[in-house]
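Shown here: the complex without one of its protein chains, the others still in place.
The first chain written gets the first letter, and so on, giving A and B; residue counts start at 1 in each chain.
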Amino acid sequence: MEPQLMEPLPGQPPPAVPVAPSARAVFRETSAAGRTVEVPLAQLSVELGHFYPEDFHDGAGALAAHFRRIAPWAEHSSLGALVGAAGRPTRVSTCLLVDDYSEPDTLPPPGVVLPELIAAAGAHGLVIDYIARESACVENGRVPLARLVEKALIPDPPYGTNGSRPPVHETGWLCNGSRSVSTAEVPAMGGRTPWHPPAENAARRHSVFLDAELWTEEPGPEGRLWSCSFLAAVWQLLRLGLLRARGETVVNPVPVDLTDLPDGWADFPAIGRMTPRAAPFCAYRTFSALGTTYLPVEHAVRVILGQVGIDPAALASTVRRAAEEGLTVPAEPADRLTYLFLSR
Amino acid sequence: MIVFATSDKGGTGRSVTSCNVAYRRAMQGSDVCYLDFDFGSPTSGAIFGVEAAGQGTPTGRGLHTYLAGGTAEAEQFDVWTQSTLGGGWARPLGAGRLTLLPGDAGGGEFPVNKQMIRRCTDLFLSLDEEFELTLVDLSAGRSYATELVLRATADPVLAAKTTRWLVFHRWTRQHIVAASGLVHGTQGILETGAEYGHRKPDLEDGIRFVRTAVLEPESPQLASLRPEQSVWLQSYDIDLQRLAGKMRLGSSLMIGSIPLDPVLQWREQIIVEDDISTTRIANAETGQAFEALAERLTDKSLWEGL
Partner (left out) sequence: MPASTRPAPARARAGPAPAENLDVLVGEVRTTLLQNSHQVGADTVARLLDLDPGRRVLRATRPFTYAVSPDERVGVHCPLPTGSGTRADGVGTVLARASVTGGIILQASARARLVRAAGERRLPWSHYLTNPGTIEVGARCGAPDLTAGFLRDSARSSPAAGPAREYLDLGAVVNRLLNQVQRMPYIDRVTMLRARRTRLRFAVTWRSPDSGELAESPDIELVVHDETSRTVRLRLPASISDPAEAVVACEDLALHDWLLTTVANLMENSRIGVDPAAEVVARIRPAVDHLLHLWMPGARVAEDLGWMWTALERRPGFSRQWTSLRGQIQNQLLLAVLEKPAAAPTHGNLVFQDGVEGISHRA
C-alpha cells in the first residue's frame, strides 16, 4: 500500500470532456505540485548525552564519568550491528543536546561548555560531531518547529472517535488512550457519568496509561513553555530526518569555529557541526545513551512519536534509501529508536 | 441578521411572539431560522406544531448537545413540511424557508465555557450563510443563554453581522421595571455585554422593546367597562407611559405592541390567516401586530441610533 496514493492531485491536464483522443496536452503549474526535499542521511545518529546547566557546575569530573561509561557502547563495531550493517563500513554521526531552554540564565556560555564537553569526550575516545541547543527544538531560527510538530499530531483515537468532535488539542496534553474522566459538560440537573478507569488504546489486556504534558502557558511572546518530553520528541524527529517545513528541510548544521565561539547561546547555531568531515546529522535510526531519569521522558517521547503524522514522502524516502543500501528501516518512526539507559 | 428575543420575566409571551414573527417573516419571503435557546424549557417545537420536537428533540442532536460538543451538527426541522398545525402547511408560494433548531428533550441550563462560545459563533456564521434572518429565543432573565450569545457576538468573527435585540415585557409596572433592569441594570445586558467586549452604545442601539398582552384603552374588548374603570385605566396607562419613558423603554424604543389575544392565553400557537378569517378564533389585530413586527425587524429607520 502506498501512503501517497491519497494525496491531492491538483493541476490536472485541462478539459477532459471535449478533448479528442489524439490531442493530448501536457499542462502543469509548478505552484500546483507539492514537493518534499530529500535530506542527507547517515545510517545511525548516536546521542552521547543530554546536558542540563547543573551538569556543568559539577566540574569536568562528572562529565568525564558520563563519557567513560558510555564509551564502550559507542564503538563502531557495536553500532554497526544496531543498523543491521555489521562488518560493513557504517556512516555514524554523534551528537548531543545542551539545555539552554528550561533555565537559560544558569547555563554557562558556549565558550565554557563546548571545550569542556569536547575534552571530556575526547578523553574517552569519543568524537562529538554535532552539538545542538534545546531551544532550537522550539524554533530553529527560521521555523517554529515545536508548533509545527504539534500541528502534525494526530491523536490516537479511543473507540467511539468518529470524526464528529475535534480532537482535544487545546489542553496541551497527549495520552495513549482514553482518560478516566470525561470533560464534556453536563447540563443542569443532567445525569452524571460514573467514574471509569483510564485505558490504553490497543492495550494487551491491561493498560499502561500515559498522559504527557506538551506545554504549559506562560507569559511572553511564545506564550508557552514546551515540556522536556515534547522537545525531546522534536529532537528525535530531527535526528531521523523526518521533519519538513513546506517540503523543505529544517536541518541545516552550521560549522562551528572553536576558536571563535559566541558569548551567548542565542548566537550559537541551532545545530553546530563540530567536526568538518562528520557523517550527516540525520540518520535512518537513532541511538541514545541516557541516564535512567530519562526513562519516563522517553516513554512520553514514544507516545508522542506514535501520534505524529509524518510527511509521507519523507517517510517513504528513508525506507527506500535504506533499502538501496541493503538496510531495513521500520516503517514507524518510534521503532527506529534504540536506547541505552544508564543507572546512576 | 441575527435577532435575539429575551425578556426579564417568564410568561411574557416572548416565545409565542417570536415564533409568530419568524412565521410571518418567512411568509413575507425571507429565509428564516428559529433557534430555541430557551434552554430550561425548549418548547418551540410545540408552538410550531413540529411534534417530533415538541418538548425538544429526543435524538440527542439538539442545540443543548450541539453547544456542549456532543454532536457536530444541530438537528434542523423544516417547519413547512414537519408541522402538523392546521393539518400541515405546504410552503406557500413566495414564502421563504422556515427552519427550526430545537433544544434537546430533557435539556437544562448549563454554564458557558470557551468551546461553547466557539461552537455558538460557528453556528451563527454557518446559518447566516443561508438564512437572511436568524431568530434566537433566549431563556428569560439573566441566563446562561444570554451570557453565551453576548460573549459569542462580542467575537470579532461576528463583527460584520447585524445583531438586534427584542426585549419583551407586559404592560404592567413590574414588567416595565424588570425589562428596564434587564437592559440597563446591574449585570444587565449592557453592563455584561460591555464586560465581554461590546461597545455599550452599539449594543444599546440594537435593542428595542416589544409590549405584549396589551389592552389598548380604546380597544373594543374594553367596551363593556364601567365609566369609572375606563377613566382609571386611561389615567393608569398614562402613568405607565411616563414610567416607561423614565425607565428608557418609551415609545421611541418600542418596536412592537402585541394586543392581548384570548387564543394565545390558552394555547401558544402560530396564528395563521385561517384562524383570523375562517375559524375567527384569533383577532385580526394580533395577526397585523405580528406582521408589522416582522417587517420592522429590518426597517432601518426604526433602528437608527437615537
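We adopt the following convention: a residue touches a chain if its C-beta (ideal position, glycine included) is under 8 Å from a C-beta of that chain, and two chains touch if they have at least 3 such contacts.
Since the structure is predicted, the reported quantities are computational estimates derived from the model, not experimental observations.
Engineer: Among A:225, A:261 or A:334, which one is in touch with the chain left out?
Structural biologist: A:334
Engineer: From the list A:78, A:106, A:164 or A:293, which touches the chain that is not on show?
Structural biologist: A:164
Engineer: Which one, A:152, A:225 or A:261, makes contact with the chain that was left out?
Structural biologist: Of these options, the touching residue for the absent chain is A:152.
Engineer: Using the touch definition from the top, which of B:132, B:216 or B:268 touches the missing chain?
Structural biologist: B:132
Engineer: Touching the missing chain, which residues of subunit A?
Structural biologist: 1-17, 19, 24, 27, 29, 31-36, 143-144, 147-148, 151-152, 154-167, 176, 201-202, 243-247, 305-313, 315-316, 331-335
Engineer: Please identify, in ascending order, the residues of subunit B that touch the omitted chain?
Structural biologist: Residue positions of subunit B that touch the missing chain: 1, 28-31, 52, 58-61, 72-73, 94, 96, 121-122, 125-126, 128-133, 156-162, 295, 297-300.
Just so it is clear, only the chains that are shown with their structure count from here on.
Engineer: Between subunit A and subunit B, what is the separation of their C-alpha centroids in Å?
Structural biologist: Their C-alpha centroids are separated by 55 Å.
Engineer: Name, in rising order, each residue of subunit B that touches subunit A in their complex.
Structural biologist: Interface residues on the subunit B side: 39-40, 64, 68-72, 106-111, 113, 115-116.
Engineer: Mind pulling up the subunit A residues that touch subunit B in the complex?
Structural biologist: It is residues 163-165, 170, 184-190 of subunit A that touch subunit B.
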